[in-house]
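Please read the structure below before turning to the comments.
Here the complex is missing a single protein chain, while all its other protein chains stay put.
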Amino acid sequence: MARLFLRRLPDSLLLIGGVLTLVFLTMFVVGDPARAMLPPETPYEEYLAFRRAMGFDDPIPVQYLRFIGGVVRGDFGQSWWERTPALPIALRPLPATLLLAVFSLAVAVSTGLPLGVLASRHPGSALDRLAILISLSGVTMPIIWLGLIMILVFAVGLRWLPTSGYGTWAHVVLPGLTLAALPMGRIAQISRVSMIDELAKQYVVTATAKGLPGRAVLFRHALRNAAIPILTVAGWELVLMLGGYTIVVETVFGWPGVGLQLFTAIEHRDMPVIAATVFVISVVIVAVNFLVDLLYGAIDPRVQYQ
Amino acid sequence: MTHSDGRGGAAPRVGTALTGRAEATSRDIRGPARVRDAPATASSWWRRLLSLLWADPIALSALLFLAAVVFVAVAAPVLAPHDPTAQDLLRRLQPPVWAGGSWTHALGTDALGRDLLSRMIYGGRISLTIGVVVVLLAGTVGTAVGLLVGYKGGRLDDVTMRLVDLQTAFPYFLLAVTIMAVVGTGQANLIIVLAVGSWVVYARFARATMLSMRQSAFIEAARAVGCSDARIILRHSLPNLASPLVTWATLELSRVILAEAGLSFLGLGVQPPNPAWGLMVAEGHSYLSSAWWLSTLPGLVIALVALSINLFATWLRAATDPVQRSRLRVEQVKSSF
Partner (left out) sequence: MAERRVGKRSRGEPLTSDTPEGKTVSRRELLQFIAGGAAALTAGSLGLRPLDLLVPSAQRADISRVLAAGAPAGTAVLAIGGDPTSLDPQAVEEGNERAVNDNVYETLVNRDAQERIIPWLATSWSQPNPTTFRFRLHRGVRFHNGESFDADAAVFSIKRIISPELKSQFAANIATIADARKVDASTFDLVTKEPDPALLARLFSIRMMAPNWTQQTGNQTANQTNGTGPYKVTAWRRGVAVELQANDQYWGGAPRVKRARVRIIPEDQTRLSALQAGEVDVVRGLLPEQLAQAPATAAALGPQYSFIRLSNLRGSPVRDRRIRQALNYAVDKQTLLRQLHGGKGRLLPGQLSGPEMFGFNPRLRPYPYDPDRARALLSAAGARGLALEIVGTRGRWAADALEAQAIGGMFEKVGVKTKVTLLNFQQWLKAADRKQTPNSPPVLYIQHDNTLFDADRTVSNYYSLTGSFSMYGNPTLDRLIERARAEIDPKKREQLYWRVFSLGREDPPMVFLAQLADVWGVSRRLRWTPVPDGRVLFKDMALR
């Protein structure tokens, strides 16, 4: 495992470096951070002085070297808005996002997987149809609408849960359920299809025809094989969530996560925070991909890595 | 229809008897399973397909619903009762006809008094166009890149996959904002942004197919026989890919329509005053407890369209090429990570 990690490392570092360079370059394209930071009616001279003071007028390669030099030392500079170091700012919302993502994924897998698997046992039955319907409704509902409806029903109407915020177990329920709808649907779909495929395979048919014991045992073997695509989808969903896909849920529920912070930083054109946040996200995504690959190896010994 | 069991009932389900499972339900007893005779011509393939479709009311209704939606979108100028941009500030936020409104605005009006039904009809044009174009664009480009890169292999493959990883690791939202800052907002640019976010999976699919074919010596054999590169790619690899590709593309269609809603919510999607389903769901979010129809009705339409697409795609996949699909699955997954 350590060897695999070390083999991966140069690639991952290169990747992260490339992403950060792209982030740096985008800053020159998306608008003027000085304008974003000063009140609209600031006189032009003040604005120019501000730009000079912040170092925005230096040539681009100079700014880039300054930036990369800092990154290598772990210093992303100071947030242009908060005037405090950017990396701690980027790390702040990480626990909240991880909590939300992991909780949602857990809900999605624990509901989607059994749903898909059960449906695969009796294809074409009413249960199967129902499972398809449920999984599809998860995939096709607009998240904004779902989230707000959840609040209206469970928080305002029934007063069972808080409308928004962060702090107790109760706060994670509604946003987690809302975020889980889409992955749940996808996982249910892919589990169902994978299991149907596996169960149709030669070895299952033969074994059943021969009357070998334990349909359940056979089922479990099929599940193991079907696990790879399921794991793929689950890993992909987690990566999507961490990449800022959670932003709609974070906005609707006031969840202090990475997506919302990145969004605000982009609004403010606060490059150090954007760079630091993207860095943190990239590192977590690389870690998740690595974990998924390890799990592949654990599930299916046929999977080889050169 | 002529291939059915002639009992005037539904067509027999092919292969029931071969599952080896004792899943006899009352429906199975209706008639013996019958293996299809080999269709001799393409047209009889089509007819077989159609008869399968006729046998499945769910898939059929899904397809008919989609056809109806497309028809309404195309015939919008004729069918829409009002101009979708006609404002009437004195008739704002009127409810649909069954919730207290009037027939002049059957589905109610929005925050500027514009007729919701007309906006939804015209919105279908925009949303469906965006969805179809994005899927076609991303699918074509992605598949082409994936096939090429998987076939050539070597450095091209390495570099391309690295760049793909780079794009995947880059937060999508930042990417969207950057692209729009450069090229501006607008429908064409929205299509670009959505396509950029979708093409990767097609490339990975195509590349994985190509890699698995290489592993199975299929390509060596074809080359030995004297096939040119282009022929190998187009005539031999592409058909293998067709079934999962088409399935994925149809699923993507619904996802893209929803993605438009998400981007519109964040201010990057279709710009007002143009109607588009996703934008309408996003614009209506502030009125969910006061004028629920603004968000819910377009959302319902999106869900129904997406549902129909999914149901039809499920049926299509099963009806076209199930065997190849199962063989493809394990290998494509192994080689794409």
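Read from first to last, the chains carry the letters A and B; within each, the first residue is number 1.
Keep in mind that, in the parts below, a contact is a pair of C-beta atoms (placed from the backbone, for glycine too) under 8 Å apart; a residue touches a chain by one contact, two chains touch by 3 or more.
Source: prediction; values computed, not measured.
Novice: Which shown chains does the hidden chain touch?
Specialist: By the stated touch criterion, the chain not on view contacts A, B.
Novice: Please pick, from A:Phe24, A:Phe103 or A:Tyr166, the residue that touches the omitted chain in the full complex.
Specialist: If we include the chain that is not displayed, A:Tyr166 is the one touching it.
Novice: Out of A:Val71, A:Ala96, A:Val278 or A:Val292, which touches the unshown chain?
Specialist: Of these options, the touching residue for the absent chain is A:Ala96.
Novice: Decide which residue listed in A:Leu22, A:Leu38, A:Ile68 or A:Leu295 touches the omitted chain of the complex.
Specialist: Of all options in A:Leu22, A:Leu38, A:Ile68 or A:Leu295, contact with the hidden chain holds for A:Leu38.
Novice: To test your reading of the contact rule: which positions on chain B touch the chain that is missing from view?
Specialist: Looking at chain B, the ones touching the missing chain are residues 10, 13-16, 18-20, 27, 35-36, 38-39, 42, 45, 52, 55-59, 87, 89-90, 92-93, 96, 98-99, 111-112, 181, 185, 239, 242, 267-268, 271-273, 285-292, 296, 300, 314-315, 317-319, 321-326.
Novice: Using the touch rule from the top, list residues of chain A that touch the missing partner.
Specialist: Touch with the absent chain occurs at residues 30-32, 35-44, 46-47, 49-50, 53-54, 78-79, 81-84, 92-93, 96, 120, 123-124, 126, 128-129, 133, 148, 151-153, 155-167, 170, 196-197, 199-200, 202, 205, 250-257, 260-261, 264, 267-269.
Everything below uses one rule, namely that only the chains that are shown with their structure count from here on.
Novice: Would you mind pulling out the distance in Å between where the CA atoms of chain A average out and where those of chain B do?
Specialist: Comparing mean C-alpha positions, chain B is 23 Å from chain A.
Novice: Within their complex, state which residues of chain B touch chain A.
Specialist: Listed in rising order, the residues of chain B that touch chain A are 13, 19-21, 23, 25, 58, 162, 165-166, 168-174, 177-178, 181-182, 254-255, 258, 261-262, 265-266, 278, 281-282, 285, 288-289, 295-296, 299, 302-303, 306-307, 310-311, 314, 325-326, 329-330, 333-334, 337.
Novice: For the complex, give me every residue of chain A touching chain B.
Specialist: 11, 14-16, 18-19, 22-23, 26, 29-31, 122, 124-125, 129, 132, 136-137, 139-145, 148-149, 152, 156, 194, 197, 200-201, 205, 208-209, 225, 228-229, 232, 239, 243-245, 247-248, 251, 259, 262-263, 266, 274, 278, 281-282, 285-286, 289, 292-293, 296, 302-303
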